[in-house]
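Heads up, one of the protein chains got dropped from this complex, but the rest are sitting where they should.
The block that comes next holds chain A.
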């Protein structure tokens, strides 16, 4: 799959030549009709996924989880436990796939890295003054470098929503490109928009394009720290954006809904959105992730149910 930044010669590179050019471009994107978008997301939610398709979807979803702990109270012990779980989500069934990554604060990256060493599970870190993003660029970049020095494979960056909402798109663009540069070739960059704070679907589409133009490897809905996080509708919208972006530039960008996805049923609905919107090229943990912590246990319980024909209970999966 092609994945690289826009070359200097690409016509879309010019759209970030000035604040006004960037605004003109972003405001020239097709509008989003909220009723229609939510209607489409709801109708895809009625797809009936059973038996073999469900088994496939559950394993795929497990392999797409960024197993996350982002608490002030995180300890090295908790992060080690999380890492162990990411590598071997169900100790009773070795056929269970590993999760895609563990996602932690920068100071826990080294611990996490050690916990998943040799497993192929990636370590993602929310750098850039997560979750508010309200710090000077230098501070954010220092945060990123810290995380990368500790071995982070992926950086989850929050955008400056204040700048975005006041229309200073170029500032947001410049910050993303600076962080992208700091990530270099050693880490993939996920750009978090905090869609709940952007509030309109038009804004979410603009933010998606802004992030992709600036070189994001992934676009991500939210931090999980606000009232409204990932929804089927905002994820559908972002899937449309990555699909259209690849059609125009040849560059494929991943999508990560985060926060509020707790059940297998919900996760499968998101996979249906991926399948029928962006297409099967995105049905892979290199291009689609779930930012979640409690989702994994429900996926494991559903997996056990498919294997045994019976529901187990919360005591048959590990607590973290």
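In the analysis below, a residue touches a chain if its C-beta (ideal position, glycine included) is under 8 Å from a C-beta of that chain, and two chains touch if they have at least 3 such contacts; residues count from 1.
Following the convention adopted for this analysis, contacts and distances are computed from a predicted model.
A single chain of the complex does not appear, and UniProt lists its protein name as "Aldehyde dehydrogenase (NAD+)", one of "NADH-quinone oxidoreductase subunit H", "Aldehyde dehydrogenase (NAD+)", "Sugar ABC transporter permease" or "Cytochrome c oxidase subunit 1". The residue touching the chain not shown here, chosen from A:119, A:177 or A:275, is A:275.
Which of A:5, A:57, A:204 or A:296 touches the hidden chain is settled by the complete complex: it is A:57.
Annotation for chain A: contacts to the undisplayed chain at residues 30-33, 35-37, 39-40, 46-54, 56-57, 60, 240, 247, 271, 275-276, 280, 283.
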